[in-house]
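Yeah, one chain of the complex is gone here, protein chain that is, but the others are all in their spots.
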Amino acid sequence: MSQTLTIGKALNLGLRKAMEDDPKVMLMGEDIGKLGGVFRITDGLQKDFGEDRVVDTPLAEAGILGTAVGLAMRGYRPVCEIQFDGFVFPAYNQIVTQVAKIHARSKGKLPMPIVIRIPFGGGIGAVEHHSESPEAYFAHTAGLKVVAVSNPVDAYFGIQQAIAHPDPIVFLEPKRRYWEKAQVDPDATPEPLFRSRVIRGGDDVTVLAYGPMVKTALQAAEAAAEEGRALEVIDLRTVSPLDLDPVYESVRRTGRCVVVHEAPVTLGLGAEIAARITENCFHSLEAPVLRVGGYDTPYPPSKLEEEYLPDLDRVLDAVDRSLGF
Amino acid sequence: MSQTLTIGKALNLGLRKAMEDDPKVMLMGEDIGKLGGVFRITDGLQKDFGEDRVVDTPLAEAGILGTAVGLAMRGYRPVCEIQFDGFVFPAYNQIVTQVAKIHARSKGKLPMPIVIRIPFGGGIGAVEHHSESPEAYFAHTAGLKVVAVSNPVDAYFGIQQAIAHPDPIVFLEPKRRYWEKAQVDPDATPEPLFRSRVIRGGDDVTVLAYGPMVKTALQAAEAAAEEGRALEVIDLRTVSPLDLDPVYESVRRTGRCVVVHEAPVTLGLGAEIAARITENCFHSLEAPVLRVGGYDTPYPPSKLEEEYLPDLDRVLDAVDRSLGF
Amino acid sequence: MTALRQAAEVVDPVPGAGAPHLPQQPDLIQLLTPEGERVEHPDYSLDISDDELRGLYRDLALVRRWDVEATALQRQGELGIWASLLGQEAAQVGAGRALRADDMAFPTYREHGVAWTRGVDPLQVMGLFRGVDNGGWDPAALGFNLYTIVIGAQCLHATGYAMGVQRDGAESAVLAFLGDGATSQGEVNEAMIFAASFAAPVVFFCQNNQYAISVPIERQARVPLFKRAAGFGFPGVRVDGNDVLAVLAVTRAALQAAREGQGPTFIEAFTYRMGAHTTSDDPTRYRLASELEEWKLRDPIARLKAHLSRSGIADAAFFDSVDAEGDELAARIRQGTVEMPDPEPTEMFDHVFAEQTPELAAQRAEFVEYHASFEGEK
Partner (left out) sequence: MTALRQAAEVVDPVPGAGAPHLPQQPDLIQLLTPEGERVEHPDYSLDISDDELRGLYRDLALVRRWDVEATALQRQGELGIWASLLGQEAAQVGAGRALRADDMAFPTYREHGVAWTRGVDPLQVMGLFRGVDNGGWDPAALGFNLYTIVIGAQCLHATGYAMGVQRDGAESAVLAFLGDGATSQGEVNEAMIFAASFAAPVVFFCQNNQYAISVPIERQARVPLFKRAAGFGFPGVRVDGNDVLAVLAVTRAALQAAREGQGPTFIEAFTYRMGAHTTSDDPTRYRLASELEEWKLRDPIARLKAHLSRSGIADAAFFDSVDAEGDELAARIRQGTVEMPDPEPTEMFDHVFAEQTPELAAQRAEFVEYHASFEGEK
């Protein structure tokens, strides 16, 4: 039965469902037990599934990921919560040299069904390290898959699909959108995890986004419509592998494309997407693929984050530039 | 007086010179003392400069970089050796959240003149983790600069320039080319660190490379010349910031460009370079910028590395494809 | 589940953490009982004047007043978040006052009391939590590094800095702050390994406030934290973190040993976080109110106040004057905070590097141009 859920609550219910469905699913992280995580995504789960399945770990991210690897080898399906994007780096060695490589190292004998949940991105007025967008680091790492959800429906189903998936997945949650609401029908047939989706049609410019920027892209499309411009908005949903066939289809029609993300532009996802679109739609392009992202600076103090983060205006500015080519 | 040096020896002499010039320069790393490092780049330096300036550290990369941060705060200029590319990841947290951000965090009150030397890339028949090309991880990180040398002259001067530079620099050494030789004149005026350089002229296709792939690109240009095709080869030298003005100039002339690196193609430097060239030379391009790189797989066992690494043939294949567009 | 069940039976690493009985801890160094009675310790004596004692009280009281004001300002939307030090004043002031001017301290994000002793303007700390900058003070000038938020990272910086002190031949010491939770980070353990290996003049000062956000100390360690040090080959001591005199004496001794080349010491200051982890936290979800009530009986400020009153070192007039000073301080902090100007947006481009890159200069120029394009509109 359909209900109105926030992204946060949808994740909570999705985790609960995954734990009910498979006794091997375990949650691990800092403060995920009694506290329910700093964003309450695991609220109530330790109470219902016990301390063996919802494990408050010592304060050590490498420890969380490294023990998750061992648990996966023993047949468990660990879901690791990284408290904030900026704190995933102590676990980087385990993620890049172990989680990502063990399936290949063992020629498939050691599957690594690990989900790494990361609330990511800025916009919540936080202090340093709480607003990072580290997706490109993972997308550049062979052996990892990376998804980013933008809405409650994808949150609810996506987390379950990610947990059921046999490969390691970095699961990015748009933290500043945790409180966004939508109707979720748990009996609906979910879209596959690794598919992008056209969420608004239009023939003038294609706008690509994922995670928190999807809402921004849609706002830009609304505003553009008022000026008589039809933006086609695509929610990428999967960051690695990229699912660009719908994008190519769209860009061949519009001839123009703008990619939006919060991460710094240099070597952000926009770079890869722009390169691929250009390779695949060279003769259809009326303008180069333009990128709107964070600047190549550390994420600034929160009083400046609105200047740093792409917003509706910056997306529209890029749309204008694209149309002006 | 000019002498013939390998890249390895040029680095050794460059380090020695830097230590003579500035008593605050310190070397830190695993096995860099009596052993002189596994590649002997620091050979003889501990003997001559003592254990306080050439420090064999405990076996912990985060420890090396983290103590280097403190030493930099105290006015030292630490040069950290990471034994192999694949072992930089335990230090990732210190590099990304501290080394890269402290200058900005302190609004310039705490400079971070740290050099992180990394022998990088494949081709030496090694076991796992000894053949990685992690440059994109660093180039995507605001606050770091990244250079890659390709020859003894740049090695000799570049390491000294990097050490004298006030910002943190990831200094990439093409490990399989350590034994390549050239004439080095220590009295010559060196080229600036953050400049790319046209190293072979040609009007048909522009080929970009850095580090170990520069030699490969030159070989490809030789081979192409025999078939009557003139490739312009540019040694990027600096990976972050990128110095693309000479590239744009070249591509506006050739209309075609191929970027070569060992790192996996997805979100490798080729992505960023392709995106920027397309943004800046859109109307001059006859073909999309093509990328030749490692596949999106973990670096394979060494018996397969020749299939994995870009070689002369794969560069020429891309040149053909570019010309065929 | 044999092993799993038995795991629960391991010794309590914090004797009396749930229902604390500090005086029963044989290892706990104390110079002032919770009742404010001065006691002697065989290994640690403290030579301290009445003036200095009153000075410590003033520090404690003003720091708490600041903290209370900051919490209020956060509630009113003037700060993004605030990490309260309530209950940890003695640990911080005692440690801070043990430092000499030429020593260097490396704080976490909660060391407002130490910042105070180092002469940091409270408004600079407020600026960080307001989101104006990352703490604008000058670390070198004050001997107090910027706050470090990534848990434990500063312990390695402190150790490296201490290695620099060694190389300079300076007789200074370095004080690294960390929490109980931080002891689980690999980097913190590496810091202790490096410190031991190089006999670096660094003291690790761990405020065991018994929680890492919601996670109790039992999850981080099954034996008292100060025992960790022996495993790395240097001394560890546990001091009553709510006893400012004991903290001062123990930290002084450790810093002096470091200066004299005896290498590192690990100090576990046994204390309690009386407030929430930060203003974003809700401790009722994970701990009992009764625990807090017990700890109120060991309030670090009441304790010193009792001693000063009882011994006649300070009278009501003194306490009143400190209160008044506190109110002034609070007013200054409040006004300074609400009036704090927002930073210039272009600042984010200007401090990334010591030597600006053409790339970033171009981004800055585009940024300026882009914003200028709105000038007319707004």
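Chains here go by letter, A, B and C, matching the order in which they are written, and residues are numbered from 1 within each.
Just so it is clear, a residue touches a chain if its C-beta (ideal position, glycine included) is under 8 Å from a C-beta of that chain, and two chains touch if they have at least 3 such contacts.
Given the structure is predicted, the values throughout are model-derived calculations rather than measurements.
Enquirer: Considering the complete complex, which visible chains touch the unshown chain?
Expert: Its contacts among the visible chains are A, B, C.
Enquirer: Among A:L15, A:I41 or A:A62, exactly one should touch the missing chain; which is it?
Expert: Result: among the candidates, A:A62 touches the missing chain.
Enquirer: Taking the entire complex into account, which one of B:L45, B:A62 or B:V214 touches the absent chain?
Expert: With B:L45, B:A62 or B:V214 as choices, the missing chain is touched by B:A62.
Enquirer: I'm checking contacts with the chain that's been left out. Which of C:D59, C:E111, C:D133 or C:E187 qualifies?
Expert: Answering carefully, the residue with contact to the hidden chain is C:E187.
Enquirer: With the missing chain put back, one of B:E128, B:E191 or B:E286 would touch it. Which one?
Expert: B:E128
Enquirer: Would you write out the residues of chain C that touch the absent chain, in ascending order?
Expert: Interface residues of chain C facing the absent chain: 1-7, 10-11, 13, 165-167, 169, 171, 183-190, 193, 196-201, 219-223, 227-234, 258-263.
Enquirer: By the contact definition given up top, give the residues of chain B that touch the hidden chain.
Expert: The missing chain touches chain B at positions 30-31, 33-36, 38, 52, 56-60, 62-63, 86-87, 89-90, 125-129, 266, 295-298, 300-305, 307-308, 313-314, 317.
Enquirer: On chain A, where is the contact patch with the chain that was removed from view?
Expert: Residues touching the hidden chain, for chain A, are 26, 52, 57-58, 60, 62-63, 65-76, 78, 90, 93-94, 97-98, 102-111, 113, 142-143, 145, 165-167, 194, 241-243.
Basically, only the chains that are shown with their structure count from here on.
Enquirer: Indicate, using Cα centroids, the chain positioned nearest the centre of all protein chains shown.
Expert: Smallest centre-to-centre distance to the global C-alpha mean: chain A.
Enquirer: Looking at C-alpha means, what's the farthest chain from chain A?
Expert: Centroid comparison gives C as the farthest chain from chain A.
Enquirer: Between chain A and chain B, what distance separates the C-alpha centroids? Give it in angstrom.
Expert: Centre separation, chain A to chain B: 31 Å.
Enquirer: So the centre of each chain is just the mean of its C-alpha atoms; given that, what is the distance between chain B and chain C in Å?
Expert: That pair's centroid distance is 41 Å.
Enquirer: Show the residues in chain A shared as contacts by 2 or more other chains, in ascending order.
Expert: 86, 89-90, 128-129, 266, 295-298
Enquirer: Can you list the chain C residues in contact with two or more other chains?
Expert: Each of 133-134, 150, 186-187, 347-348, 352, 359-360 in chain C touches at least two other chains.
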